[in-house]
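All protein chains of the complex are present and in place, except for one that has been dropped.
Showing chain A:
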Amino acid sequence: MTRSVWKGPFVDAYVLKKAEASRESGRNEVIKIWSRRSTILPQFVGLTFGVYNGQKHVPVLVSEDMIGQKFGEYSPTRTYYGHAADKKAKRK
């Protein structure tokens, strides 16, 4: 069942506080969070969160197309490496 619209998106309060503090300080830092269930809000765009996957904090640079998803979706809890072959990485 989908979440009722009147409740608004769920975000753990400490995530909001940490994000706000980081944005105000203007420092280049990874915001460590354990809340995989929190929704990504528009004010998080451009910040880098370290989302805990049970073992380590996976850096997640938030972009506009991630709004509305949960942090946990970008920090997998199981390891799969695959093969490099001709796969490409882009510096953003």
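Here is the rule we use: a residue touches a chain if its C-beta (ideal position, glycine included) is under 8 Å from a C-beta of that chain, and two chains touch if they have at least 3 such contacts; residues count from 1.
In the analysis below, contacts and distances are computed from a predicted model.
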Record-based protein name (UniProt) of the chain missing from this complex, from "FeoA family protein", "LLM class flavin-dependent oxidoreductase", "Ribosome maturation factor RimM" or "ABC transporter permease": "Ribosome maturation factor RimM"
Residue ranges of chain A at the interface with the undisplayed chain: 27-30, 32, 48, 50, 56-63, 66, 73-76, 81-92
